[in-house]
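Inspection log for the structure reproduced underneath, given as structure tokens.
A single protein chain has been removed from this complex, and every other one stays in its place.
Then we have chain A:
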Amino acid sequence: MPLARSLSVTSLSGLEDWDEEFDREDAILFEIAWEVSNKVGGIYTVIQTKARLTCEEWGENYFLVGPYMESNVRTQVELIEPCNAALRRTIDKMNSSGCKVYFGRWLIEGSPYVILLDVGFTAWSLDRWKSELWEKCGIGVPWFDREANDAVLFGFLTAWLLGEYAAQCDDPPHIVAHFHEWLSGLGLVLCRQRQLPIATIFTTHATLLGRYLCAGSVDFYNNLAEFNVDKEAGDRQIYHRYCLERAAARCTHVFTTVSQITAIEAEHLLKRKPDFVTPNGLNVKKFSAMHEFQNLHAQSKARIQEFVRGHFYGHLDFNLDKTVFLFIAGRYEFSNKGADIFLEALARLNYLLRVNHSEVTVIAFFIMPARTNNFNVETLKGQAVRKQLWDTAQTVKERFGKKLYESLLVGQLPDVSKMLDKEDFTIMKRAIFATQRQCLPPVCTHNMLEDSSDPILNCIRRIGLFNTSQDRVKVIFHPEFLSSTSPLLPMDYEEFVRGCHLGVFPSYYEPWGYTPAECTVMGIPSISTNLSGFGCFMEEHIADPSAYGIYILDRRYRGVDESCNQLTSFLFQFCQQSRRQRIIQRNRTERLSDLLDWRYLGRYYISARHMALAKAFPDTFIYEPQEPTSATGFRYPRPASVPPSPAHSLHSSPHHSEGEDEEEQYDEDLEAEKDRVNIRQPLNVPNRNKNNAVVLPEKN
């Protein structure tokens, strides 16, 4: 599918002009999602991070529509009077007809306007609305599915809101309504059914059925075209939800998904080929100092090393400076997230490192929340022991320093043999004895509730990675989200990621994949798959992804065993890189962050909106899709110097000097400059409401 660019009639063709300039003067944008100011899953992140850019683009004409949840409103939303007269009339009218509609500003970057609909308050209309839904669309909703019933209420309320707003405007504006996910999809269907003058866009971030099928360990991608979708959905008791989703996809003017892989999935499961792929972006934080992220990496790494020192006390027979930290993180879906093949690859890597007598040690962290009974004693004890050793060292140092000082005061050079007396040795010996340990360092940091049936633990038992001293690969399973207040590993997720060397996300089902994207903008290399949205996107935009620290595993056209071998070889390659090579690679990875910034990715949304307007109002807007070939114009090239892969770097000795080998030559600035040419400049939005975007005027 082409990641098509859009061109208005007026703008010239050519790579430089993205069409940001179509006339938006009388257009209004509503973006509707269940997760507006209501965090449930990943869509919250998408909308929240995108808001700033969209606000700059649309200013006062941008409204997010979501459900009213009291607790969220109290913490995230500032309720104010509606900002324009038509909207005020709309809201007053609805409130006087038995609804509760709130208006405010969402206190996030960009502070967009939000319209919040109290779904519970109109629950009494449910029966009537369900009857209407049945009559108009032939879709029924079981009374016991709370979420689906909420979707019905939310759908009817949004359609009402949009219809009322269109009616309240004297000079009807061009309204674009952008709906996210099936939970809001019914609103779209109703807008179309009522023939409202609204351009509609529907974005699925994953398909309902895809998620269910993958969770049921079906050979999903090879059978994608063969599924009898009605039957599969019906058998899984999600037929009504699936119908709502598919009806929205059917009715919308423009249909988009977040990635190529989800586009294929949607084409087969929802039977409509998406018009656009609208990848998810991030708000990239730019540091003023050039290599600030490298410094942050060093700082965070030091803290992880501290933790490891405690965790492996009594077994610290490896060199921490030659230890590579890998991690996998996310929801605990053992096979969907690829924890299964990661563990298998680790076992193979362990073997490879041992037979090659490698000095490198690998520590793999699994950060996946499961049900636990808090930390286990052994893990906590490790940190306590470490602290005790530190305290002992401090005490001895103090005493040592005092003696040194006294000796200098009397004008004598200290007698080194007398600096440590017997008592000091006793303290130190006692401390060393305390570090003796009968058991191996624990694999899991917590007491698991379902220890005997836990898939990760069972897999580790099977492959035998028990953190013995012969093992070059050690495993630590942290079944809880990271928190800076944890007594064990007091870091938040971002700090932790910065301190690791490589993120490993070999997911089987991953519509987008924010985790590798987050790694990338922090300059941490990652492994993803060509079944994840992120992997597809990177593969398409970068000529040699692995040189940029984006390893893409082929899980689509290969069997599990082959994929496992590939993963093992990626890991082995990575382990063989020198420190310098890793630094170069991180620099390259970090340069990709421009590619993941909303300022760059937002343009797909812009095109989608333009196309929707052109379809709904053909007299006013014209949309000409660009030739697919132009999409290739912004690929990252192979990096100027040779990729830091071990195949090319025969001299991996640390004493090897830089100038000797031409292949190793690396000029960061030169390379960065080339990359900058190859990526388009971040979008410069014609900012219509600059003042509003910066200062928040109280409009009452």
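The rule is simple: a residue touches a chain if its C-beta (ideal position, glycine included) is under 8 Å from a C-beta of that chain, and two chains touch if they have at least 3 such contacts; residues count from 1.
Here is the rule we go by: contacts and distances are computed from a predicted model.
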item	value
Choices "Exosome complex component RRP45", "glycogenin glucosyltransferase", "Mitochondrial inner membrane protease subunit 2" or "Exoribonuclease phosphorolytic domain-containing protein" - which one is the UniProt name of the chain not shown	"glycogenin glucosyltransferase"
Per the touch definition above, residue among A:156, A:276 or A:327 touching the missing chain	A:156
Of A:39, A:128, A:273 or A:371, the one touching the omitted chain in the full complex	A:128
Residue in contact with the excluded chain [from A:237, A:319 or A:458]	A:237
Candidate in contact with the missing chain, chosen from A:47, A:65, A:141 or A:521	A:141
Hidden partner interface residues of chain A, rising order	70-71, 97-99, 120, 122-125, 127-128, 131-132, 134-145, 156, 159-160, 163, 189, 192-195, 229-231, 233-234, 237, 239-240, 242-243, 246-247, 250-251
